[in-house]
Each structure stands twice: as C-alpha cells, then as structure tokens.
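Notes for the one structure printed next.
A protein chain is absent from this complex, but the other protein chains hold their places.
Lettered A, B and C in written order, each chain numbered from 1.
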Amino acid sequence: MDTPEGFEQHREWEKQLFAGGWSVPAWPEKYGGRDCSLVEWLLYEEEYWASGAPGRVSANGISLLAPTIFSFATAEQQERFLRPMAAGEEIWSQAWSEPNAGSDLAALSTKAQRQGEWFVLNGQKTWCSRGAFADWFFALVRTDPEAERHRGLSYLLIPRDTQGLEVREVARIDGQPGFAELFFEDALVHESNLLGEEGQGWAVAMATTGSERGLNLRAPGRFMAGADRLVALAASEGQTSPPGVAGLPVAQAAPDSGSAARGAASETLDSLREDVVRCWVESRAYRWLCYETAERLASGESLGSEASFMKIFWSELDVELHATALRLLGETGELAGPKAQAGGAWMDGYLFALSGPIYAGTNEIQRNIVAERVLGLPRR
Amino acid sequence: MDTPEGFEQHREWEKQLFAGGWSVPAWPEKYGGRDCSLVEWLLYEEEYWASGAPGRVSANGISLLAPTIFSFATAEQQERFLRPMAAGEEIWSQAWSEPNAGSDLAALSTKAQRQGEWFVLNGQKTWCSRGAFADWFFALVRTDPEAERHRGLSYLLIPRDTQGLEVREVARIDGQPGFAELFFEDALVHESNLLGEEGQGWAVAMATTGSERGLNLRAPGRFMAGADRLVALAASEGQTSPPGVAGLPVAQAAPDSGSAARGAASETLDSLREDVVRCWVESRAYRWLCYETAERLASGESLGSEASFMKIFWSELDVELHATALRLLGETGELAGPKAQAGGAWMDGYLFALSGPIYAGTNEIQRNIVAERVLGLPRR
Amino acid sequence: MKFSFGSDQLALAETLAEVLAKRCPPELVRAVWQSESGYSEELWEALGELGVLAVAVPEAYGGLGMNQVDLVKLLEESGRAAAPVPLLEHAGVGVPALAETTATELAEHWLPLAAAGEVIVTAAVPGSEHQGDGNTVVSLVSYAAQADLAILSCQGELFAVEQQNYQVQELESVDGSRRLGWVEWSPQDAFGLPGASSESVFERGVLAAAAQSIGVADHLLETTVAYVKEREQFGKPVGSYQAVKHHLADVAKAMGFARPSVYAAAWAVSQDTEKLTQQEQQKFVSAAKSLASDAADLAARKCLQCHGAIGYTYESDLHLWLKRAWSLSASWGDAHWHRRRLAGLLGI
Partner (left out) sequence: MKFSFGSDQLALAETLAEVLAKRCPPELVRAVWQSESGYSEELWEALGELGVLAVAVPEAYGGLGMNQVDLVKLLEESGRAAAPVPLLEHAGVGVPALAETTATELAEHWLPLAAAGEVIVTAAVPGSEHQGDGNTVVSLVSYAAQADLAILSCQGELFAVEQQNYQVQELESVDGSRRLGWVEWSPQDAFGLPGASSESVFERGVLAAAAQSIGVADHLLETTVAYVKEREQFGKPVGSYQAVKHHLADVAKAMGFARPSVYAAAWAVSQDTEKLTQQEQQKFVSAAKSLASDAADLAARKCLQCHGAIGYTYESDLHLWLKRAWSLSASWGDAHWHRRRLAGLLGI
C-alpha cells in the first residue's frame, strides 16, 4: 500500500472486489452493494479478514465519508460519488486537521470565501490519511470568518487537481509516503461540492466522527484475524528457523546457569502466553459487543457516545496485539522488510497500529467523551 | 495493632525498642537516638523489617511530626515532646484533613481564635490516622479567619484530653478502629503548643509533607521484606496443605479436560511468577533510589518534589505486592483472620496497603506535583 | 444465536431489580454480614415467591424450566444489590446439577423444595477437594452451614450430600457474604449424581461468578460517578478532573466489554455439546470470567481511589461491594487461571 506501485495493486484489488459485489455489501444495490444487514456486514468482515485479504485503501471513503453522503448529500451527489468510491476509481482522503487544530477541531481556520457559485480557499490542512494517493479530499473549512469555533464551518468535497491546491506528501513513521499536507492558495471549489448546508459543517462532520469511532471504521473481524495469527505465531514459536530466516527467538537461547535454568528457552514463551490469550479474548469481546450493538441499532436505537469506548478499545488492542507478536519474535522482532517474519507484516502492523490511539480524536479526548457523555461527569 | 489490647502490646514493643536504643537510631543521642547517618538508618530499617518485627504505632510521630519539631520547635518543645514520642509513651496522630479539605488542604476551616495565652478551637477534623489510640494530635488550624487559603494557618499540638475536644473512633475498611474524627467546641489549647510561628502553619506543615512523601515515612526495608516473603510464598505454593489450614490454591485444581491440561495446576503458578518477580525488582529499585538519594542528601542537596514519585512508587508497589500474594493463595486468598495463611497477614497487609495511594495526598495529586514541579509542566 | 434477551427474560430481571432495590438496601447487606444466620431469610423467601429460585428447575418439578441465559441477568442483578443470599450456589450451580441427574428420586425430592426456596442447595468447585482423615474428603464450600444439601465432587464424580452427613469448620472471609467453610464428608454417606457432570458444574459456577461480578462492578461505578459529581475539592467537583474522568472511563470501558462476553458465555453453556463442543463452551466461559474478573478488580481499585479516604472507612457502604468484587473475581478461577486454561484450549 505504501509505495506508488503498491498503491496501484490495491486499487486493482478494490476494482475486483467491487466487480464481485464485495466492496460495500452493506450499501444499497444501486450503488454496488448488497443491502445486507449490519450483522451480515460484521460476518462479511470476519470472512474478509480471516481470508488474509489486504487492508482497504478506500476505507476513508467508504467508512468515513459515505455515511455522511448517505445522510446529507443531494441525490446528484450520491449519484456522482458513491459508485466510483466503492469501485476504487476515486480514492478519498480526510482533510480535517490543521497545524493548529488537531484534537481541537473547532479551532480550524482554513477559509472558504463565497464568490458566486464558487468557494475561494486559503489555508493549510495536514495529516490527511492516505492523502499522498488520494483523488479527492473531504474537508471542513470556515465559510464564515466572523463566526467562532463550531459555527461558520462548511463541509466541502475537493478534487486533488483543484487549481491553487498544492499537495505535499508527508512520510509516516515507517518512512513511507501516506499522509499529505494541503496548501490552498485562492483555490476554487464549486458549490456543487458542498455537502450539507453552508455553515452546517460541524453537524455534518460530527455524523462522520460517529462512524469513524464506531462500527464502520473497525469491524471486529480485523482484530479477530489478527489475534488468530498471533495465536498461530505463539503456537509455532520455539521451533528453530533455518539461518537467514527470521523467527529465531535469539535472546531466549541466551546462556543461563545454575538455578536460572528455569527461566530459559520454552518457559520464556510461557510468560507471553497470557498476553497472547488476552489479545484473543479482547478480540472476541469486541466481537460480542459489536453484535449486540448491531442488534440494538437494528431495533432503532442509536449508537451515541459509546462509540468512543469502542475506539479506545480496538485501537489499544491493535497496539497490544502487534507488540505481543514482536515480543514473541524476540531479538528478531525489530526486523523489518521482506526478510523479516511474515514479510515484515508484524512490524508494519505495529507501526500502523500506533496511529490508532492518536487519530480520529486521541484516546485522551475519547476518554473525556466517555466520562462526560456516557457517565455524565461535569465538563469542568 | 487494631484492637485496644493489640495496641497496648505495640506500645510495650515501642518501649522495649527505645530502651535498647533502637526506636529512633537517626535521632541525636540526647533524645534516645544513635546519631546514625541516613544510609545507616536505611540499613537499620532493612534489618528491622527483615526480622519480621511489627509495624510502628509511633510512626506518625517519629516519621511525620519529628522532622518538623527538629526544624521548627523551640528548645523547650523539643525537650518536652521528643523523648516520650520515641519511647512510645505518647502516641501521635495527624489531624489535618477535614470533611471538606482532603486533597485540598488549603481549604481547611477549623478555627483557632487567640484569647490571651490560649487558642479557642471550633471545627472538625477527620480521618486522623491512628487517632483512635493517640495521646496527642498535630493539627493545622485557621488562626486568621480573614486570610484565604494557605495564609492564616497555624500548626498546633493538641492533647487528647483537651476540654471541648470529642474524639470519635472511625473504623477502617477492615472494620477495626483506627481513624478518629475530632470535634472541637470551644476547646482551649495553650500557646506553648504552637509549633513555629502563628500564621506560618502552611510552611511548617509543608516540611512535614515532604517527609511524609519521602524517605522518612517508608524506608525500602519494609517493601524488601514484603517482597522476600512474597517470593517465599511463591516458592512454597503448590505444596498441598492439611485440611483446615489455608493455602490450598483451590481453583488451580479445578477440572481440566483435553488440551486444556496445560493450563492447570502448577502452570497456573507460572503466570504469577512474573508478578512476584516484578514486586521483588521494584522493592530493590526503591532501595537503590533511596541509597542514592541518601547520599545526595548527605552531600547537602535537598530532596524536593521527587519525594512525590517515591510516594507513588512505594504505595502502588505495596498494593501490587499484597494483591499478588492473594492471587497466589487462590480461592483461599479471600480468607481473613487467624485461620488464614500467615494468620491473615496477607489480607491485613492488602487492606492496609490500599490506603497508601489515598493518604498523604492522593497519587493523583502526587502525579500533578511530579509533572508540574519535577518536569515543569504548566499548572493550568 | 441472538444477541439480545427476550422480553420474558428482561421482565423477570427487571422485577428482581425492583424487589432488590426495595428489600435489599445496604443496611440489610451490612446487617446480614454481621449476623449469625449468614444470609437473609426474608430475602430468600421473597426470591422464592418471585420464581427466581425456580428458573433452572424443570417444569415437571414445579420450576420454570429455563436455562443459563435466563439466569445470567438475575445473577447480575443480585450482584448489583450485593444480595446476601446463596443465589449463585443454589440457582446457579446446585439446582442445575440436580436437574441434570438421572437419579430421579433425588431430583423429585429436592427440586420442588429448591424451586420454592424451602431448602438451600450449595455446591463446591469440582476438583478443589482434597483427601481428609481416613476415608473422608475435605471440600471448600460456601454457605455450607446454611445449606440443606451440598453438591460436592470426589475424583471427578459428583455427589449430593445432606447436611447431617457433613461436618463444617467455618472460616472467615473478608467478604461477609461468603460464608465459607471446610466441609468434611464421605462419598459413602452421599448420593451419586449420575448424568450430572462435574465439568458442567464448573462451567456454570464460573459463569455465575462472572455474572455477579459485572453487577457488583456496575454498582461500584454508579455510586462512584454519583460521589465524584457531588464531592468538591479546589472549588469544583472532583469528577471534573481529567484524572478522575479517565479512571472511570476505563472502568466503563472494561464493563462495556465484559458484559456482552458474559451473555455470550451464558448462551454457549446452554447449548448442546453436539452443537457447540465442550471445549468451545469452555473458551466462551473462560473469556467471560477473565474479562469480568479484571473489570471487577479494576472497578474496585479505581472506585476506592476516586472515593478517597471516605471509601476506606467501614462506615461507607462502598467496602461491601469492594469485598464482593474481590472474592468473586478470585473464586471459580481468577482471570489468570482462566487465561491459562484458554492458552491450553487455543493450543499454545
């Protein structure tokens, strides 16, 4: 996913999925879906990830933007955007954060001034996930410069080839391109790309935030498959590997003497077994919570702020899961790239997982939300 | 310690210690000490606790009040109070907290109005440790009702038999008396019992707070001995015990079937071995930190706010240490009283340890102090 | 598998919650902890009248013929109220074992009485027994002195032992609701329980402890949230401080994830082993108990801390629930024990 070539392979995969009707099974048929229920979608996700299929480069679009489009877009916009998004023909990136507005989203300052049918954009966006490869950005911009904080914001859909928009790639922690910074200098975006009403961007955006933190972004199938792979790794550890192949738990074979004998070799593994089990248990706990939630949603209830503790849970589980795998790998855990165990997938996964507790509202913000909105503690 | 009879035994023990010159070895000889250095005192504490000797009922006096007396008291006061304190003849209790001033000590409101040579006290103190058995209380009271917060406080030494003072025993979480609530109704305390200057109580008190959080309250010897007992418990577990005697790790023998066999019996213990080791390691880490600190203090440096992270560390270690022991005991871990393992010492110790993260400034307050005063983060 | 409860199940649980709210205030819990009798006879009677004790009793014996899924919310409610009665032992473990046995005479005699609450049936963790003097067996049993019948195991076999046939040496638990004792008995003076399995007894006991734990933890969280909204320091409620918020958010999260897993485990153990193998059921049960125990331990730790000194006194009711949380989290295998069992079940 992380190189231009890798990205093209991913796009190809999205096209194949879409052709088979498996890109967006929960969507209406007219947009390439199968109208399946939330529970069916959860099951689909379990199968998808268990099969070892790759991550979805279209995730920002189909998980974050699409729910907003279904709720707020005009019929024309739905017609225009949904199918190409589902088909992987148009890849979307979220352009919300600004250098001075990360957790504090209401502080954002990129201006979009109305001039007839057009908005004139000036300002800067940063940390746009997958922005390096995206065709479109969905952004929150300030259309009323007089209004403060949450007021006066609008939700815009912005093509990458917009004149006056410069896209600068920013490498992620693994050194691979992924993020983008956007610089707007009198960039023109047409009013047909306004999502929801002008000035209502905050309300529109919060609907997306709900899906980002809740079920749509991270189905349990992903973590169940990860935990299963972790269990398999733990079960295979202790078997020596041929030279040149990673997987030898080097430190576990370090010399021991006298009564230290009990602390060596296979018993080292024992101390990690419980961590492995904990990850497996939590992946299943997330599963049961999601099924229960899906049934509640199906009976007309809404998700609300509980989405925040889901986000804390899966993001921290994802870090633990990969950290445990790296510990199991011992001294070879630090290896990266194709010569590492599983082609470097564990290290890649670890680096990817580290973003979880940060993005889509840091887990500190999420804990505030749980305390204030779920438990009802006073804001200040 | 927790019954009137137990308390008298403790007082007797204090007298014996004092007679042998072992009550307060770090104090000057004239007050019953041995003038030993801080490092020697640390070694003494290690020996004391390793021997299995009991907790010190005079701790509030000799560890919390005495440093303040050495720094702020008049020669007469030193002469009057130190020897009886060291001899266990006069037991001291800290009377700082009030119902509405716990963590927020500067909010305290018990009034002490000057009338000639006397202070007239009105108000209420609560959660006075060992107050149920104490002969004297050291209190922080408001002598200037006009002054706000830290200002206008004074530090008073108050005999239990003061007229107008009612002492109500409050049972601790284990159901045993220990705490006391104090109700002052026009209670008269003579000015000779003022410690430091009138109105300077906050500065005087903060000196005591320093010792409470730092070296004087909890020498590492206590936790080293606890960790050693925990290691011995872990080493002895798995041996079955005769009926009627606690120590049988009942749940560890629960039925297992098929491939679950690996999870049973002695391997259960394995999963706790690392927790035992962690406690042992931390007790030693605290030791090295204390020795290093003692040497720094000996060379003229002062302790400062680092005392706060010491308090977090030992109080949380103490809880973990006892919680781990109870887990090792399995289904009999919940037993209390003389029929329990070690005569109930592990459960008693656990209940006692739980107060650690709360008293002397909650660990939340301590973490604020570390962040603001050690790391220099902004207060607000 | 459904991921929600039926209306019958919810109605019974709701009724129980109302009865407990009215008839089982903290004052009752406190009084029973210090009582000679060891449990609340009035409350026991009320539960009998309500049908709560008849849930797992087959209809043929005057019961409701329901299963673990029906029981789980009732146990949760009893945990929330810290109800000082042997509900876990009786309805959660003892009665289902009697309902399972093919020794019909035994069932015929005991189950109608058990359904009505006229007797107490208790049970011990199978496999926890050890050899006593001579031919006797010694088991650690809760409510042994209060029970009329105890379901005990010896070398993998289950037995029903009447009170007059066992000797109790009472023990003191930190949790006043746990009337523990060493029970000395002999298989010769006991009825065999053909058809009932010690494995099932164990799974049901674990599940029941998990269900009660989440009720206990829920109560701890609720009372602590209420307290930190009221209690002020430095001029504002302590619940407005981020440290307190995050402590309680962590508890809420742990609870939110443990609960559905406990319900899923109740579903699992009510399945036929041909539909869901015993090993699969065990995975559900151990996952649930490890999550519920950890959640209860976390709730106890954080809620005490957020209460501060007041929570450390015997006068405050908090300690009643703290101690319930500790003993339930440790009994029927603690979180460690169940993760170790899972390691075996997962083949690692």
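One rule holds for everything that comes next: a contact is a pair of C-beta atoms (placed from the backbone, for glycine too) under 8 Å apart; a residue touches a chain by one contact, two chains touch by 3 or more.
What you see is a predicted model; the values in this text were computed from it and never measured.
Asker: Which of the displayed chains are touched by the chain that has been omitted?
Answerer: A, B, C
Asker: Touching the hidden chain in the complete assembly: which of B:10, B:83 or B:273 does that?
Answerer: Result: among the candidates, B:273 touches the missing chain.
Asker: Pick from C:67, C:242 or C:271: which residue touches the chain that isn't shown?
Answerer: Checking the options C:67, C:242 or C:271, the one contacting the hidden chain is C:242.
Asker: Which one, B:44, B:118 or B:291, makes contact with the chain that was left out?
Answerer: Once the missing chain is taken into account, the touching residue is B:291.
Asker: Among the options A:24, A:272, A:310 or A:374, which residue touches the chain absent from this view?
Answerer: Checking each option in A:24, A:272, A:310 or A:374, the one touching the absent chain turns out to be A:272.
Asker: Which one touches the absent chain: A:72, A:127 or A:155?
Answerer: A:127
Asker: With the missing chain put back, one of A:23, A:97 or A:110 would touch it. Which one?
Answerer: A:97
Asker: Mind listing the chain B residues that contact the chain we can't see here?
Answerer: Counting only chain B, the missing chain is touched by 39, 231, 234-235, 273-274, 276-278, 280-282, 284-286, 288-289, 291-292, 294-296, 299, 306, 309, 312-313, 364, 366-368, 370-372, 374-380.
Asker: Hey, which chain C residues sit against the chain that's not shown?
Answerer: Considering the whole complex, chain C reaches the absent chain at 241-243, 246.
Asker: What does the interface between chain A and the hidden chain look like in terms of residue numbers?
Answerer: Those residues of chain A that touch the unshown chain are 97, 100-104, 107, 126-127, 170-175, 179, 240, 243-244, 246, 248, 250-264, 267-268, 270-272, 319, 326-327, 330-337, 339-340, 347, 351, 354-355, 357-359, 362-364, 367.
The criterion applied here is as follows: only the chains that are shown with their structure count from here on.
Asker: Taking each chain's centre as the mean of its CA atoms, which one is farthest from the centre of chain C?
Answerer: Using the mean of the C-alpha atoms as each chain's centre, the farthest one from chain C is A.
Asker: If you average the CA atoms of chain B and of chain C, how far apart do the two points sit, in angstrom?
Answerer: Inter-chain centre distance comes to 36 Å.
Asker: Roughly how many whole angstrom separate the Cα centroids of chain A and chain C?
Answerer: 40
Asker: Take the average of all CA coordinates in chain A, do the same for chain B, and state the distance between these two points in whole angstrom.
Answerer: Between these chains, centre-to-centre, one finds 48 Å.
Asker: Where in chain C do residues touch at least two different other chains?
Answerer: 244, 336, 339-340, 342-343, 347 - these are the residues of chain C that touch more than one other chain.
Asker: Send over the residues of chain A in touch with two or more other chains.
Answerer: Answer for chain A, listing residues that touch two or more other chains: 273-274.
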